[in-house]
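Scroll down for the structure; my scribbles are underneath it.
Note that one protein chain is taken out, while the other chains of the complex remain in position.
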Amino acid sequence: MDFFVPILAAAVRSGTPILYASLGEILTERSGVQNLGLEGLMLMGAFSGFTVTYSTGNPWFGVVTAFIVGIAISLVHAFLSVSVGANQIVSGLAVTMFGTGASSLLGRKMIGLTIPGFSKVPIPFLSRIPVFGPVFFEHDPLVYISYGLVFFLVWFIFYTRPGLNLRAVGESPVVVDAMGLSAVKLRYFYTMIGGGLASVGGAYMSLAYTKMWGEGMTAGRGWIAIAIVIFAVWHPARAVLGAYLFGGVGAMQLRIQAAGTSFPAPVLMMMPYIFTILVLLVISIKKGRGILIDSPGSLGIPYSREERG
Amino acid sequence: MSLSVPAPLVMMRGIEKSFVGAKANSDIDLDLRRGEVHTLLGENGAGKSTLMNILSGLYTPDDGSIFIEGEERKFRTPRDAISAGIGMVHQHFMLVPTQTVWENVALGLEDQPFSLDKNSIIAKVRDIQERYGIHVDPHAYVWQLSIGEQQRVAIIKTLYRKADILILDEPTSVLTPQETKALFQTIRQIRQEKHGVIFISHKLDEVIDISDRITILRKGRKVATIPVQNASKESLAEMMVGRRVVFQIGKTLQNPGKVVLKAKDLVVRGGRGIVCVDKFSLELRQREILGLAGVSGNGQEELCDALAGIRQIDDGAIVVDGVELQGKPSREFQKKGVSYIPADRIGTGLVTGMNIRENIALRKYWRKEFTRFRFFVHWENIAGRTGQLVERYSVVNPGLGFPARMLSGGNLQKLMLARELADDPRVVLAVQPSWGLDVSATLFVRETLLEQRDRGSGVLLVSDDLEEILSLSDRIAVIHKGKLMGIVEDPDSASEEQLGLMMAGTSLAEFLPDDVPPGHVPVRAVP
Partner (left out) sequence: MKYRIVFRKRFRTGMIFEGVLPVLSVLAALFLAGVALMFFGVSPLEAYRAMFRGALGSWYGFSEVLVKTIPLVISGVAVGFAFRMKIWNIGAEGQIYMGALATAAAVRFLQSSSQFSMLLAMAVAAVIAGGFWGCIAGVLKARWNVNEVITTLMLNYVAIHLAEYFIYGPWRDPSSLGFPMTPPFPPSARLPQFLDTRVHLGIVAAIVLVLIFRLVIRWTRWGFEIRAVGENPKAAEYAGIRYGRNVVMVMFVSGAIAGLAGMTEIAGLQGRLQPGMSPGYGYTAIIIAWLARLNPWGIIIVSFFMGVLLVGGETIQVIMRLPLASVQVIQGCILFSVLAFEFFRNYRVLLVRKERN
C-alpha cells in the first residue's frame, strides 16, 4: 500500500489537467463542434495563468484569466466552425499552432521563474480515511473543484433543461432550430465554455503541478484529452476514469525514471502516447461490435438554417 | 373589413422567397379559417414546404406579410411562430433520435424549471394521448419507433404546445392506409375543437376526403383556392400540373423468363446492429417488375444494399444468374449485372461534387473499355460514352465538365438511370425511384423502368407509394419489420386495404381460405 498510495495520488494530480480539458471538450462536442485546439488552449492557459499569478501573487486570478483567455481563443474557433462553416479539423489545428506559438513567444521572459502557486489543502475529515483520504483528499483546491465539476456536469447534461438542449443540438441542430432555440448560439456558447475549461486545465499545469512555465509544457496532453473524450463516450463520469488512468501512466513513468532504473528515458516517455493509441483501439473495437452508443450525430458537421434539402 | 366576419386565423399575403437561382414562392396569398382543414396541393418543388417553413418561422420571407387573427406578425425565429400558436409536423419529423419521446416533447419548452420535471411532462403527454387517441410509450427512444409512431410523437409535440394552427407536411406519405385513416380521425377531432389545420399532400383522393378548401400551387405561384365541393380529381390534377394528366401508363403484359435473382433466408443487420432483414426470400425473374411494398424503414434499403453486395449479410444466400454471390465484394455483383438505384441520390448514388463524366464513370471506371495501360482511366472513352447516355436519357445539363450538383433533381435521377440501365443489366434494384420528382420526371422514370423490363431485365421496385407499386408491378411482395409478409401474384386482385394490412404486419396467409396450405398463393392466370 505504501508504494501504491503515492502513485495513485500522483495519478489524480497529473490526471487533473487532462480531466479539465476533456470535460471542456465533452461540452463542446456534445454541442456538435469538434475542437482539436485543446493543446494550444492548454498552453495559452498555462502561460496566461502563470503570468497573472506571478504578477499578482494570487493563483485564483491566474485561473480566472486562463478561463477568459480560453474563451476568447475558442471564440475564433466557434466563429470559423459555426458561422463560416469551415473545416473544424483544420481550424482546431490552427488554434493549436497559434496557441503554441503565441504562448512561447509571450512566455519567453517567464522561463525559469517559479511561483508558490496552489498548495495542498487536505480536507479535514476525509483526508484521514485510509487509502482514499491521501489519494483523493490531500490535494490543491483545483482538484476538488474538478470533482465538483464532474458531478455538476453529469447532472447538468442529463437532468436539466439546458442539458437537454445541449444534447439535442449536437445530435440534430435542425430540430433545435425548429423548436425555437438557436443552434448557432448554443454551439457558440459551449465551444467557448469548453475552451475555457481546457485553458484552466493548462493553468493547472503551471499553477499547481510544476509551478513554473515552460515552452510546450503540456506535451501532448491536449491531444490525449481528445482521445479520452472518445474513451469516455462523451460522459463526464467516464472521463474521470480515463484522465486518472493516463495520469497514472504518466506518474508511473516519472516514478520509474526517478527510481534510477537503466530503462532509457525516451522509451518511458513514449508510454502515455502508445497507451492512448491502445485505449482508442480497444474502444473502437468495442464500438464496432455495437456495444457503445455513437458520437453525437452531428459532430463536426456545420449547420446553416436556410439550406434546402 | 366588416366586423361581423371574424378575421381568418391565418392570412398570408404576397409571400416571396427565393433560394440560390430559383424562386420558391412568388406572391402567394393564403387564408386559414378556424375549424377548417385547408390543403396545400402541388407537385414536388411547387413551393408548399417553403411556404409552410415561412409560416413556422424556419425561413424568413424576402417579402410579404403574415397576419394571425388579423394582427400582423413577423416571425424571425420558430420561437415567434410557436408562441403565435403555430405547430408544424415536418415531413422529416424534427425529432432527436437518440432522445426519448418525453425528452423530445420537452425540448425547447419555455415554462420548464431549470431541472426538468419529468413526471409532469409525462403526465401531460398521457393526457394528450387519451384525448386524441394517439399512443406512444413516452419512455421509448425515438430511434426505436416506427415511422408512424414517430409521426405521432411529432403531433403530440405540437399539441403539447397548445398549437392553434397545425401544419402537416405530407403526413400520409409514410403511412399505411389504415394509419392514414387513424390520422384523419385525429385531424377531424382537432377541426372539431375549432383549430385550423393546413394539410400538405399530392395524393388527390386523400385531399378530397379530408379538406374543406384547397389551394393549388404550381412552380412557386398560387393557381387557385377552391372549396372541396367544386373539386374533382381531374380538375385538381390539371391545375396542379398545368396540363391534362393521363393517370394510366401503358403497360403491356410480358411473359417472365427464368429467375435472375434469388435471395434465400437473408438476414441483414442495420446501422445499430439490429436485425433489419429477417429470413427474407424472394425470386426475381426476367421481364418482370416485382414491387416491394412497405412503410419506409422496414428493412427495404438494407435488403437492397445486401442484394447489391454493399452490405454484409449475416446469413442466407444471394444467387444471381445461378451463381452464388454472398460474401463476394460488390464489384462482383456489378460484374454479374446487378444495377442499383439507391433512394438517396445525392448522398449515395451520385457524387455531386464531381462532374457528369465522373459520375457516369463512378460504377464503370474499372471496365476494360474505360481503362488504358491497365492502371489509367480512359477519359476519352468515358467522355464519349457520357455524351451518348446524356443524349439518350435526355439529361438536361450545362456541360459534361460541370459538377453534378448543378443539375435539378429530375436530371440527377435521369443521370443515375443512364448509368445504371444503359447496359441492359440482368437485375435492377430501384429504391424510391420517383421520390421527390415532379410529375413529368416521375413519368419518365416509370416509363424507363417499364421499358427496361421489356428489354429483359428483372426489376425489383421498392416504394412506399402504393399507387406506384400497383401501377407498375407484375407481382407485389410486402415487407414488414424485415420479414416477408407474402407475395401477391396478381396485383389486379389486391386491394389497397389488403396491402395496407400486410404493410402493417398481417401476413398474406391470414387472408387465404383455411384449406390452402400456408405459403401457397394463387397463381395468376396469363390470358
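Letters A and B mark the chains as written, and numbering starts fresh at 1 in each.
By our rule, contacts are C-beta pairs under 8 Å (C-beta built on N, C-alpha and C of every residue); 3 or more make two chains touch, one makes a residue touch a chain.
Keep in mind that what you see is a predicted model, and the values were worked out from it rather than measured.
Who touches the missing chain here, B:Y340, B:Y393 or B:W435?
Per the contact definition at the top, the residue touching the missing chain is B:Y340.
Taking the entire complex into account, which one of A:N87, A:S127, A:T160 or A:T210 touches the absent chain?
A:N87
If I consider the whole complex, including the chain that's not displayed, which of B:Q91, B:S330 or B:N381 touches that chain?
Answering carefully, the residue with contact to the hidden chain is B:S330.
Per the definition of touch given earlier, which of A:Y20, A:W223 or A:Y244 contacts the omitted chain?
A:W223
List the residues of chain B that touch the chain left out of this view.
Spelled out for chain B, the touching residues are 19-21, 63, 308-310, 329-331, 333-334, 340, 342, 344, 347-354, 358, 361-363, 365-366, 371, 375-377, 379, 403, 406.
Taking the full complex into account, what residues of chain A touch the chain not shown?
Output for chain A: 36, 40, 76, 79-80, 83-87, 89-91, 93-106, 108, 215, 219-220, 223-224, 226-227, 230, 264-267, 269-270, 273-274, 276-277, 280-281, 284-285, 287-288, 307.
Here is the rule we go by: only the chains that are shown with their structure count from here on.
How far is the middle of chain A from the middle of chain B, if each middle is the mean of its Cα atoms, in Å?
Distance between chain centres: 44 Å.
Report the residues of chain B in contact with chain A in the complex, numbered from low to high.
19, 56-59, 77-83, 88, 90, 94-99, 103, 106-109, 112-116, 272-273, 346
Of all residues in chain A, which touch chain B in the complex?
Touching chain B: residues 159-162, 164-165, 167-168, 171-172, 174-182, 289-290, 293, 297, 305-306, 308-309 of chain A.
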